[in-house]
Structure formats: C-alpha cells, structure tokens
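Missing here: one protein chain of the complex. Every other protein chain is in place.
Labels run A, B, C, D and E following the written order; every chain starts at residue 1.
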Amino acid sequence: MGTVQSLVSVFLAAILTENYVLSKFLGICPFLGVSKKVNTALGMSCAVTFVMVLATAVTWPIYTGILVPNNLAYLQTIVFILVIAGLVQLVEIALKKYMPPLYNSLGIYLPLITTNCAVLGVTMLVLEKAAADVTYGYGHALVNAFGAGIGFLVAMVMFAGVRQRLETCDIPKSLKGLPITLVAASLTSLSFLGFSGLVEGLMG
Amino acid sequence: MNSNMYVSASPHLRSGISTTSIMRDVVIALLPSVVAGSIIFGVRALLIVALTVASCVVSEYISRKVMKRNNTIGDLSAVVTGVLLGLNYPVGINPVMAVFGGVVAIVVVKQMFGGIGQNFVNPALAARIILLVSFPTDMTTWASPFYYTQGAVDAVTSATPLAQNAAGTFSGSYLDLFLGNVGGCIGETCALAILVGGIYLIARKVISPIIPVTYIATVFVLAFVMGQDPLFHVLSGGVMLGAFFMATDYTTSPITSKGKVIFAMGCGLMTMLIRVYANLPEGVSFSIVLMNILVPHIENLTRPKAFGEIKKKIKGDK
Amino acid sequence: MKNVSLTFPVRPFSTRGGAKVPHRKNTAAMETVVMPAPKEVIIPMSQHIGAPCNVIVRPGDHVDVGQSIGENDSFVTAPIHASVSGTVKKIIDLKMPNGSKVKAVVIESDGKMTKSPYAVPPAAETKEQLLLAIKRSGLVGLGGAGFPAHVKLSIPQDKKIDTLIINGAECEPYITSDHREILENSWDILSGIKIVKDLLNVHRVIIGIESNKPDAIKVLSQIADNEAADPDDEVRILTLKSSYPQGAEKVLIRACTGRKVPAGKLPADVGCVVMNVTSVAFIAKYLKTGIPLVSKRITVDGSAIKEPKNVIVPLGTPIKDVIEFCGGYKCEPKKILMGGPMMGIALTDDSMPVLKQNNAILAFDEKDAKLAEETDCIRCGKCLKSCPMSLMPEAIAGCVKLKDVKGLEKLNVMTCMECGSCAFNCPAHKHLVQTIREGKAMVRAEAMKKAEEQKKEEAKKNEQ
Amino acid sequence: MEKKSLFKEFSKGIIKENPVLCLVLGTCPTLAVTTSASNAIGMGVAATAVLVCSNMVISLLRKVIPGKVRIPAYITIIAGFVTIVQMLVQAFAPAINDSLGIYLPLIVVNCIILGRAEMFASKNKVIPSMLDGLGMGVGFTAAMLLMGMIRELFGAGSLFGIPILSNFMSPVIAFILPPGGFFVFGMLIALANKLNGGKGKAPEEVGCAGCPMKNRCQNIKDGCKTKEGEA
Amino acid sequence: MNEILIAVLIVAAMGLIIGLILAVASVIMAVPKDEKAEAVLEVLPGANCGACGYSGCSGYAKALAHGEAQPGLCSPGGEECVKAIAKVLGVEAGAIERKTAVVKCDGTGENSPLKMEYQGITTCAAAAALHGGTKNCSYGCIGFGDCVNVCEYDAIAVEDNVARINPAKCKSCGMCVKTCPKHLISIVPLKKQAVVMCSNCDKGAAATAACRTACIACMKCAKTCPVGAIKIENLHAVVNPQLCTGCGECAKVCPKNCIGMMQ
Partner (left out) sequence: MKNSRLKEILIPTVSLFVICLCVTALLAVTNAVTKDAIAYQQELSAAESRQAVCPDAVDFEKVEYDVQGVECYKALDESGNLIGYAISSASRGYGGDVKVMTGVNAEDGSVIAINVYDNSGETPGLGVNTSGEKFTSQFAGLSSGTGVTVDKDAGKNPDSVAVDSVTGATISSRAVTNAVNQAFEAYNAVKEG
C-alpha cells in the first residue's frame, strides 16, 4: 500500500467501519443530545472534528517526544486530558475574541467537548494503532483524527434526519424521548454493520 | 331531515383508492414470487411464508392492543411485510427464527415508531438484517433449487450465485438466474416472477418505475465499470426483489421524484460497493436500509419548487 | 376583416398534478328552468370578498327587483340588490358557514317580481362610466371566488394586460351551470367579451373550455369564427384537457399562456385577467337591461335530489325552496353542499340562502355523504404528485402537527389554493385540505403577531 | 435524622437517581463494555473507586480550589485516580484491562464523575460526598451489570462466561453487537421510566440534569435543552 | 527518584501553563456575567410558558435581577418559587395570589347538542372554521381538547364535550387561554366567586335555541349583585372577579342557571 492509499484507507475506515459513534461507542452523549436538529448536529460535529485534529496534533508529539523518552507513558491520561481541556478553553476564548461569527456558530459547543470521550479516545487510539503498526505515523494519526471527526459528523447528520422524522411519529408514551431515540440509534448502527471489510476490500 | 348532516371540509369526494387496496395490490404482485419460490424450493417455502405472514399479523394485532390503539391489521400492510420477510429467508430456516423475524419487524421496527407510515427503515429488511447478524449460519445456509425432487428431506446446501461468483465457481447460465434455478432466498431467485409482479404494480400505478429502473440501471452500470458481469449482478442476489418491492416501500423511500432517483442511485452504489468489496456478499438489504436512513435528508434537498415560488431566504430557517 | 398580424396560435400548455375526478355532469343536456319567486328571500350583506354592505332599507319598506338594499362606500365591495319584489320583513343576524355573523335582509315576496324603475341600462360610454356601471351591477366573480368584478377590471397603470382569459373550464363534478350558460347565452358571452376586451384594451382573448364539453366548444367556435362577433379575429377557443382543477385561475393561466403567476402575485402581474364565462355574459346583459345581479343559474344535483336540473333562482332563495322546486329529496339527505364536491361548503341544514357566488347545490345520501375513516399516512406521495402547485401536503401536515410555522413558510403553505386534489387522491383519506387550512391560519396568526410586535416597538420608539 | 439523610445520599444513586437509567450519564461505557456481565462489573468497580476517591478529595479541597480553574483542577484529580486505578488493574487484573481496553482510561471523561464532583462534592462535606460517590458508583455498576447480563445471556447464551441458554437455542448475536447495546439500553430506560412512575419526568434528553456543563450549554437552544429534572 | 521528579516536573509545568493561560484569558476576555440573573434562573421552573409576561424564564430572571419585576408573577412556580426568588434577591416575599383558569362554557351534550356529524381532523381550531364548531352553540366549547394538549400540567379534561379545568392542578400559565380558538378560557383568582359559564353572543331567543343554559343577557344578575361586579358584554354577563365577593345572589336569580359558584 502506498502512503496516499494507506492514508485514504485510514480515513475511510474511520468513517465507515470504525465509526466512533456507531461501532466504537465513543461520543454517545453529544450524539444523543445534540442531534435533534441538522444545524446543531453540524455545528457540534465541526467543533468536534476541529478539536480532535488539534488535540491529536498536540498530544502525539508530547507522547512520543516527551513522555515515552522519559519513561512516563503512564502519565498519558492525565497529560492528554489536561491538554485537551486547556486547548478547548483556549480555542473558545480565541474564537470569542477574534472570530465572533464563528464563535456563535461553533464556539457554543466547545465546552461540551471537554467531556466528550471521542476526543480523548481518538488521541489514545491512534497511539494504540501506532504501537501495532510501525508504518503508522503522525500523518496517519492526523488523518485518522480527521476521519473520526468526519465519521462523527456523518453519524450525527444522518441521525439528525432520523430524529426529524421521529418528531411527527405517534410514539407510544412509555417509549417517547430517549428510549425511542436509542432504538432508532440501534437501527442506524445496524445499517453500518454492512460496511465491515469494505475499506480493506476497496483499498486492496 | 331528522338526523344531523355530515359536515366536513372540502373536498367531499374521494378516489376509491385506500391503503388496503394498495396493499392488496402489492400482495397480488408478490404472488408470482411466492409461487415460484414454492416450485423451486418446495412446499416448505410456502409454509415459511405463511408462518411469517401469521407472525407479522399476530404481532401487529397484539402490539396495537397493548398500546391501546386501533386495530390496523385490516390495512394488510403487515401481510405485505410478512410475505416479503418470508421471501427473504433461506428455505431451510428454523421456523422459530422465522417467527422471531416477524415479531422484530412489526414490533421493534414498525409499531414502536407508531405503526404504518412512521417507521424510518424498512421493517422486513431491518428484521432480515437483524436475523442475518444474529444467526449468520442459519441465514446463509442456502438450499439448492429443486432439492426436494432429489428425495432429500433436509435442504441440500448450495451457495448463492454471488458467493459462487466470489469464489469463482459460478457455473449457471443467465437463464438459470432469470428463472430462479439457483440457490438463494425463497423469493429472490426467480427474476421472472418478480418482474411480472413489478410490472403489475407499475401498471396499477402503485409504484412509480423510477426507483426500480434507476436502481437496476445503477447496478448494471457500476458492475460494468467495476469490471464485473453486469447482467449477472442484476439478476442475482435480491437486486430485483429489492428494487421492485423493498426499495419502493412508500414509508421508507423519498416521496419526491428527484429524491427517488437519488435514493435508488444510492442503493445501487451501496449494493455494488458492499457486494464487491465488503466482507458480506449481501449488499441489497444493507444498502436499502442505509439509504432509508438518509431519506429525510434526500427529501429536504429535493423539495420541488412550489408553483410560482420565488427564490427567497426565510430568515433563520433550517 | 381579419387582421392577420394579430392572429395567434393556441395550444394548451401542460399543467401538472390534479385529480382524475368523475365528471357526473348529469344535467349538461337539460334546458335551464326559471324558478318562480319564492315566498321569502334572505339576502346576506356579504356575498363577496371585501367590506360587507350596510343595510339601507328598514323593516316594512317595499322593495322591487333590482333595488339596492345594501351599500358600502369602500372600493372593494359590491352592492346588494333585492331579488324579489315585496316587503322587508326583518333584518336578522345570519350565521355564515365560516362561523361569522352577517346582517341579512329578509324580504317577503309579493310574487309579482316588479322591476325596479331605477333598473335601466346604464351609461357606459367611457371607461370610468363602464367600471362604475359594473360596480353598480353588484357583479362579483361568478366563478366561485366572489371577488368584485370592477376591482378586478380596474387595472393599475403600471400593469400591462395583454391577454383576457375566459374561464369556461367548469372542472368540478356535477356542475353544469357555466356549460348551460355557454349553450344558452353564447351571444351574451361574446358581447361581454368584447366589452371587457375593449375596456382592458387587449387583443388576445382565450376561452378555455374542458374537452368534456364538445357542444359548448362547438357553439362558441361557430360564433367566434363569425366575423360579426369577432371582427378582429382576436378570440380563440382553447380545448383543455379535462382534468381537475383546470379551471383554477393559476392553472388556467398556465394552460392558456404557459405563464406562471408568482406566489403572492395576481394574474395582472403576468399580463392576464381571468373572468368566468357567466361573469362576462352578465356584463353584456346588464348593459342591455340594467337589471343588476339578482338571480343566478345553479346546478341542483346529487344522489338525494329527485329531479336534478339547472335552475335560475333569485338570490337569497333558501336552498330548501330550490330543492323543493326540483322535486324535493329522493331520500334522507346526509350532506348538503353549496358548490361542487371538491371546493364546496358543507351546510348543517338546508335553510341557507343561495348566494351570488353559488353555482351549485348538491345533496347526497348517506352512502355518498360519508367519508372514509382517516388512517395513518403511508407516505405514498400521491398528494405531492397530485398537487398542481407542487406543494408537499404530507410535509405540511407534519409541520402543522408540530406547529412549526417556519417549516410551513418554507413549504409555501400559502400557495395552496385548497383545490383538494391531494385529499381526493390520498389513500389514507387524510383531511389534508383542512389540515392545510389550519396551517395557513397558523402562518397568518404568526404574521399578525409579528406585525403587532413591530407596531408596539415602533410605538415605543416614537415615545422615546 | 443525620443517619437517615446520609443513607439517602447513598441510596438515591441506586434507584431514584440512577446515573445510567435515570440521569443517563456515562452512556459510552454503558454501551461499550456491557457485552458481558463480567466486563460490566469490572468497569463498574473501577469507576466506583474513582468516583469515591475523587469525590472525597474534591470535597476536601472544595474551599481551596478557585472557581476559574475548577474544571481543570477536578479533571486533574480525577485523571490521577483513573491512572492509579488503571495501573492497579494492569498489575493485578490484566484480563480486565484487556477487555475494557481504552474505556478504562476514558473513565476520566465519564460525565458521572465530573458531574458528581461539580454538582455534589464541590458543595458538600466529605462524608456525604463519599457516600454520594459510592451510591452513584453502585448504581452505575448495578445498571451496567443488568445490561451486561441481558446482553450476554441473549447474545452469547451465557452468564459470566458460563453457558446457560446456548444449550437450548442459538444466541441472538445482535444483542452483543452495537445495535443490541443501543436497543437494550433504550428498553431499560423505558422500563426505569415506567417503574419510577409519575415521579419525575422521563429523561427526554441525555444527562442534562447531572451534566457538569449544564449551565454553559444553554446556548444550544434546540439541542441540549436544560430540563430541570431530578438533580 | 529521578523519574518521579521528571514526571512531577512535566505535569506541574503543564498545570502551570494551562492555569496561567486560563486565568489570563479569563481576566482579559472576561464577559460580564449576570450572576444574579443566573441565580434567579436556577430557581425558576423553566417552563418558558410566558405567564409572567416576559419572553421565557430567562427574560423574567433578567427583569427580576434588575429589579424591574415583582417576584410574584411566575404562576407555575407557585409560592415556593416566590420564596426562592426572594431569597436569591434578598427581598421580602410578596404574597402570591393563586389563580386558575376557567372555561366559560357549560354546553354539555345535553345543553347544547351537536348540530352536525363532524368528519374531519379533531382539533378545535379546525372544527371552529366550519360553522363555528360542532355544537348548536357556535360560541361554545368544541370539546376536541386543543387546550388539553397544550396544558403542561395535566389540569384540563374534556367531559361530556366540554373542557373542565382542575384548579388544584392548574398553574395559571395561560397556555390554554392563548390556544382556545373560541376564546372561552380566562384566568381568575382562585377564591370563592361567581363565574358565568357562558360566552354566547346571540340575542336571547337565538341563544336559547343554541343552548339550554345560555346566558340571555336578561340583566337580572347585574341588577341583583350587591357590589356591582357583573356587567353585560357582547350579550352575555361577565363577572369582575376583583369585585365579586362570592355571595352567590346572582346565581340564585339567574333564570338560565348559567352562573356557577367557585369554591
């Protein structure tokens, strides 16, 4: 596999077969909470994608450059979460100051992202992958993070449509609200099972 | 003038078409496939279809009762779901699983969302996929056609043309495929019977030809582009059944004409991608269910321009 | 003398959607009969779009046929005239089908039908005189909308009208009153057209008639081809596909000219004026006789009517009496309609009077009256396919359910003309038009709220 | 009196304010690691340990930590405990570490923990805070165990790895696949709603009641509606 | 030991940096937050019903915090809410007057029979557009329960074709008042008082024809009322609850028996 091809494959896999929400169960809270409207779903996913890439971009060098050489891999969790929390806050503040329109459309989602497992998850999972595969480098990690974000976006936007449909349905009273949303999510993730092996097959 | 008049808003005249009459047409259109399935796979096929129909109808009846809602089995939609689900099983399926599938289709996929017209994925297909992932062995053990004439009591297994194709061992002819003389689900093998039913539906204006034609054309073209045998792909593995009966399900396909085209093209694309590249040889079910999920977006994007509509932006919309 | 340069080709443009309604034109071949004066007429002061009239007679007053009994000074209104001669008995509050209360004059007929001495042919030399005359005639759109004709014909300076479309589509089932008008009054129609054409100064007149009225098409063609009637060769008969709602203004304009009236605009914005055949015929008659709009040809039909026919009735005659004139009920009526089955209004009993814009009274037995039970929408898309306005009734219904006004606006709910094609075709028998009306009401309420808020804000600003 | 209310702090987390089924917090681990009963217990215990310890420490420090760095400070403390638990598990129960995988360190971002820190520990004394943590932890574990058992029983035909149903029928594998997770979770929430009866409205939205970001997300009008529920 | 030191150093340095960033940033870009308003918002019920007359709870909270509004306006919150607001704002809790909504119609199936067999969507708004409603009286309650659907507190039930409000449950939020297409609902103080259970605007004979218990505007009640609390508006009697003492004299004289006494 050439580099470009492997990057594409990493990207597609992150969207389809390893979809963070629908197959890996990461970032379920915003998936269920902010997917009511397509607009909010889009905003949230864009913010998540941005933070995912940024966080990976920062944590990867910290991990490989500082923690591992000093035998401090065990500090991964604490360092990563601190970095993410700080980054998110910084981005929020910067947006508010310098790009108010962008802040108004995306910034409001940022505080929610600190406690989003998908972001921390992606920074850790790319390292896990790198450990298993020596050809997997910084570039892959970034592409993977971006793909994970786009996968999140795809799932969110798809699901926002479903929820729009649900609004007008006569759902039995005891299932109204979250339960039916979860059943709908169940059917949505069901459809993603069909992708298994697709990316490997496509990329040879 | 002793009693009160009926008062209603206009119009006071209605066409004779009702949900029941539409569903009745679909059932009629499915009969050739049921007959073909029974000829190819024996009486057991007929029994399986009957079983799923019963399971669906009873599930519908009970779930409506439990939810304290009006009885809707009269609209025959549960029968359609039942027949289609039955046609989507391999003939050797364990009857308990067949019944389980019916319950899942009606209760989980349809009634939990409010009943007819409100489910967002195709009940028969979703149930089929759930069964497929739950009992992959049973659901992929295919009987060879006319096994019962060879004196075998149990279904003699054979692979589907698609699996054979993947393994490079398919040896049948197009005629076999067209007439259904191959392994596969009860209703998917005989393209002829499906075509007869499909044409009946189109002639009766129950379905518009947009979806089936676009779907099949997309599969044909993509197969060609991917270097596969286009005719083989169209005739094998449920594309025909899916295109005429499942992708056209009113509830789970777009109602706009442009939307129908996009939907069917999406189905075709997904089908071929999954067939050719993914682990499962089975693309039709997944592709239709996937596209079902996208229907609200497709509809939003393809809303026809109203008569004399002037392009304008309503502030803060979306 | 045919003016060749002005000849124009006509062919129907295709229109979309609609419903394959049954024709049931049972009365098409029956000669119209004139109903004698009823004992009593009830004449409401609002039989048009616009300001209601004020009663200008008092109980005990004697009135003659054609005497004005209701007037209003505003522009958008139409005077109301007595339709029988006799004594004003009382003035009552009449409940109209839309729930509103309207003043109505009850006149006890003396049976003589004496013509009012003031009802003489008006002066109509100049444009202004003609428009005033039309206003005085009390003419409102007889195609059903009841829009005052003089308002419609007063084209603002900035609008250029090039086509006059005469609506003879008569697309609703049962109704044949326009059909009979064409057959029995064809010369009036042509002279009416000439008057209106000259008034508007247009050189292109298209008479649209559905293909299910071949005799009407033939009759009018013969006259139109007659040099005497149409010396400038500017009148064309256009045979329209007979499909509901071919007669609806916007659909008709599209079918005749290929033009689309933009949403929220009027026919005049695309250079057209549409008038019903009976409306133009009336103008010609009025200019000849001076008798204002006091009677109307209506089709009486339906499964509960003994002798369906077309009747010319004095306005204000209670429906009961009209039906009696048609032999009464064949069986217990379970639904009485004012107007056709697609757009008509269902009444609670048969005491309502006949109004100007009425063109039919239909009464049905239990079987025809009862609508099938509404079931859940199956998203078949038939409503969308049948809507001539390309709307999405199913989606509109969803927004109504959610009270989503923004969504309704996005779906152009206000464009709906309530033709009922969608509901006719819906296999789930959804009451789509009623739902859409609710949606329209929501949009209107929201707009009103916004306007009010704006007003308040402005007031606040002014205070400061 | 005192004792009773202390007991209440403990018990509310188990049923009435069950973090998973009533407050709907920490959905990711709930869905991801409940493919078997033993995984569920492992996760539950680990999270409980973190919950109790962090609640204790945060409660102790509640007067010292300045508001501005509250959240980072809490997260640091929580992350510390998570890492400790992770190391202990790796050292002494490697099997659990393998099966929980990444979800073990992800306890850091489990909303239950930050949520309790923000909503309870930062406002209450040490003992109630610990009890609150314990109660919530037990509730979390119980709910996870329930889900794990259901999914394992139907999806694999076994319980704690011991074959039970699989002798009679083929398991419905869908239960242990992601769709099964969503489905069982949905059904359990519906059930909890029903059992809780009229008391407290059904959670219409995800975990807002106990969400630490509650106040900050009021901006997202359509998405995360702040519903004053149980908390 | 060395390792431990490095670890501590690295993380502590990060803590320092992040803390610094946050603290500096929050100082530089501090957005003045309306702490008081937020505190008030916390104690409001969050129903966003608008009963207070502001645009939702947050609007009211802002007004309260700025001293522009009185604590007693939130009906759904009730007494507890007033107390809580008072506590937050540090002011005296004014007494809140309990109110309730009433449906001014008694057109039950018996009193005002149906005038049609209605076939259509079962919302009051839709039915009102057809002959003013399904009953003989075109001013009365249609009974399809549009009000029931908007009541968040489950306080309304339709009994025998007329909506009835349970004062014990009603929080006087006013949603039903806004919703009723026949404008039959009004909010009155919850006290002993007379309520005219009719809104018919027809003259006597027509009113009687429409409903057995319709107000015919005979003025008897108005004349009888010792405090002058009753006036005739639009051909039916209307009680001014502020003046009504609940003596019940009017109810005794009403020939149509359309005045009810609220306990």
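The rule is short, and it goes like this: a contact is a pair of C-beta atoms (placed from the backbone, for glycine too) under 8 Å apart; a residue touches a chain by one contact, two chains touch by 3 or more.
Please read these numbers as outputs of a predicted model, since none were measured by experiment.
Among the residues B:Thr137, B:Gln150 or B:Ser171, only B:Thr137 touches the chain that is left out of the figure.
Residue A:Ile78 is the one among A:Ile78, A:Leu153, A:Leu166 or A:Ile180 that touches the chain not shown.
Taking the complete complex into account, D:Ala73 is the one of D:Leu23, D:Ala47 or D:Ala73 that touches the chain left out. Listed here are the chain D residues that touch the chain not shown: 35, 61, 64-66, 68-69, 72-73, 76-77, 79-80, 83-84, 87-88, 90-92, 94, 155-156, 170-171, 173, 176-177.
The omitted chain makes contact with chain E at the following residues, 3-4, 7-8, 10-12, 14-16, 18-20, 22-24, 27. The missing chain lies against chain A, touching residues 74-75, 78, 82, 132, 134, 196-197, 200.
We adopt the following convention: only the chains that are shown with their structure count from here on.
Any chain bridging chain B and chain D, meaning touching each of them, is among A, E; the list is complete.
For the pair chain A and chain C, chains touching both partners: B, E. Of all chains, D has its CA centroid at the greatest distance from the CA centroid of chain C. Taking each chain's centre as the average of its CA atoms, chain A and chain B sit 34 Å apart. Between the Cα centres of chain A and chain D there is a gap of 21 Å. Computed from the mean C-alpha positions, the centre of chain C lies at a distance of 43 Å from the centre of chain E.
For chain D, residues touching at least two other chains, in rising order: 72, 76, 174, 177, 179, 183.
Among the residues of chain C, those touching two or more other chains are numbered 334, 346-349, 370-371, 376, 431, 434, 437.
Against chain A, in their complex, chain C makes its touches with residues 376, 398, 401-402. Listed in rising order, the residues of chain C touching chain B in the complex are 19-22, 173, 250, 260-265, 332-337, 341-350, 364, 369-372, 375-382, 384, 388-392, 394-395, 406, 409-412, 415, 418, 420, 423-429, 431, 433-434, 437. Taken in their complex, chain E has these residues touching chain D: 15, 18-19, 22-23, 26, 38, 45-46, 58.
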